[in-house]
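Only one protein chain is missing; all other protein chains are in place.
Per-chain numbering from 1; labels A and B assigned in written order.
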Amino acid sequence: MLEKNEVHIVDYKFNILVWIDLLIFTMITIEIAQFDFQALTVMVALVIATLKTYLVGTYFMHLKFENRFLQTIVVGVGLLFIAVLMVLFTDFLYY
Amino acid sequence: MTAIPHQKLYVDFFHEKRGLASWLVTHDHKRIALLYFYAISGFFVVAFCLGLLMRLELIAPGETIMSAQVYNEVFTLHGVIMIFLFIIPAVPAIFGNFVLPMLIGAPDVAFPRLNLVSWYLYVIGGLLALSTLLYGDRPADTGWTFYAPYSVKTGTNVTVAVLAAFILGFSSILTGLNFIVTIHQMRAPGMTWMKMPLFPWALYATSWIQVLATPVVGITLLMIVAERTLGIGLFDPSIGGDPVLYQHLFWIYSHPAVYIMALPAMGIVSETIPVFVKKSIFGYKVIVYSSLAIAFIGYFVWGHHMYTSGMSGPARIIFSILTFLVAIPSAIKVFNWISTLYKGSIDIKPPLLYALAFIFLFTIGGLTGLVVGALATDIHVHDTYFVVGHFHYVMFGGTGFAFIGAIHFWYPKIWGRMYNLKWANIGFTVLFIGFNLVYFPMLVLGMMGMPRRYYDYLPEFTIPNLVSTVGSWVMAIGLIIVIVNLINGRKGPKASTNPWKSVTLDWTHTQSPPSLYNFEETPVVTRGPYDYRDYEEYIKNES
Partner (left out) sequence: MSSESVSQNHTAHFDAYGIKLGMWLFLFTEVLLFGGLFIVYATYRFLNPEAFHEGSSQLNLVVGAINTVFLLTSSLTVALSITALQKGDSKKAIDLIMITIVFAVAFMFNKYYEWTIKFEHGMFPGMDHYKELPPGEAQFFNLYFLMTGLHAVHVIVGAILLLIVAWFIKKGSVNQQRIVYLENAGLYWHLVDVIWIYLFPLFYLII
């Protein structure tokens, strides 16, 4: 059914570029944590973490070359978790 | 056509290999299904007897046969076994394993070895749960929900019981994972998604819940273990924890788990009714989408178990609205089944009787579910016998009856023999009457205000309790008739390969009992799953 014959090879060089990006993002997240954005601080940290996850997922985990279904369910599970968290917080936000 | 060319090569899966050892290391989905069948049935009988004991204690006010502490332990074990060891695995692990590959035209599941691992995890978990009876101070007395803070304070064997539930969760996850990959990758040529029978569809939706919800309860139970053994007081308010968060985490799994129990049963009903009506199911696609919708919305309604736990007002209202939403797809299914019956040539056989009983009892369970799902009315009946009556109508009246119906439906396929139809009908009737005698009074008692989980009650509740206890004996007699009849059926007359004249692959293209890899050659699907036009001719040509 869902067969995939062609193999996508992510080049050595490209992998290393991704890794450098990841290190840069790590530096940014440490640097930026020194400033106080009040309530936004967590959001900034999580956005950067999600960008890093995007890089790891897309290139290291080869999601870019997987079929649409697999890409969809990976994003779907992430959204499901966020939705559960939001529904949960209807309790704690208005406590 | 009796002279099938490969007749000599046909060996059924019972005789492919012999001896106990060949069963314990088998990778055959049918044998693993039967291993589950024997294990699950055993646990079911144990938990059923515990239920009888509870009813006996409640025959009259005051202490009759057991003390309050023993009663607490009995209802905990009854709940743990019935939920984690019977009703969650029953339909997916037994009938999912046995017929799912056959329904989609596959030789086995995607990961046969993993399938066997799931069974061993199940057995280990089950034995661990039972072992809590044997050592330590006392078996767990927390109820099957293991609510903190009591579950971390009580001196009973909670740690082991919780670990057992964790392991059983793992077994459930692996089964779900296996089914999803099987359904994606192993459908027979020509079987597009919209030509797939509805039982695989129901299992598909169920498997997603198993994969996505079970880990949450896994980690929650580990938190209880961590708190009991390491003193990590995650739910301890004195160090900034919140016991209500435990309830949230628990129900984030355990409400979707209700659909793990109900969806496969609905799949069986969808599978059974067209066969005995000889008519295509009404609104195939709508049933498919409603299964997926139940799985999805079911993820967001957990809070309706916690209306009286001290949740915020907005949260309670939101959960109540979401709960109403999840009732819609369930109701759609009921309407579809009834529409399928309309103008069909109905042939009342035991499997259909159970399917009809499912519709009737599940509807009562579903409507009482709206009463407890609605915020305003739930405040009145929360933690009363109304809730006990409600979920037994859904779980036993729904899934339990569908499960017994499935045994009657696939019995000739599994064992190649036919049970006595007359006794099957008698057993069904007694069971059905007994069931309603047990649980309908509970709905009344709940409305009268009798709280659940007590071994004692006020004198004004005596009459309905007496009726309920007598009903439990009627139900037990019915169950004994059913079981004895099924056991005798093993020596009954040989069944033909397709006694119900179904047009799904499990009946048209496999022997009874099936051979090791089910199909002599991979079937090619050209018709819809419930296409009953000229079915006599079709069955004759294909077999």
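As a convention for this text, contacts are C-beta pairs under 8 Å (C-beta built on N, C-alpha and C of every residue); 3 or more make two chains touch, one makes a residue touch a chain.
Quantities reported herein were computed from a predicted structural model and do not represent experimental measurements.
Contact with the chain not shown here comes from a single listed residue; of B:50, B:140, B:180 or B:486, that residue is B:180. Here one chain is not drawn; of B:61, B:233, B:344 or B:528, the residue touching it is B:233.
Even with one chain removed from view, chain B keeps its contact list with that chain: residues 6, 9-10, 107-108, 110-111, 114, 173, 176-178, 180-181, 184-186, 211-216, 218-220, 223, 226, 230-234, 238-242, 245, 248-249, 252, 515-517, 519-522. Remark: the residues of chain A touching the chain excluded from display are 2-4, 7, 9-12, 15-16, 18-19, 22-23, 26, 29-30, 33-36, 41-42, 45-46, 48-49, 52-53, 56-57, 59-62, 70, 73-74, 77-78, 81, 84-85, 88-89, 92.
Quick note on the criterion: only the chains that are shown with their structure count from here on.
Averaged C-alpha coordinates give centres for chain A and chain B that are 37 Å from one another. If you check the complex, the residues on chain A that touch chain B are 1-2, 77, 80, 83-84, 87-88, 90-95.
Chain contact summary for the complex, chain B toward chain A: residues 184-185, 187, 212, 244, 248, 252, 299-300, 303, 311-315, 318-319, 322.
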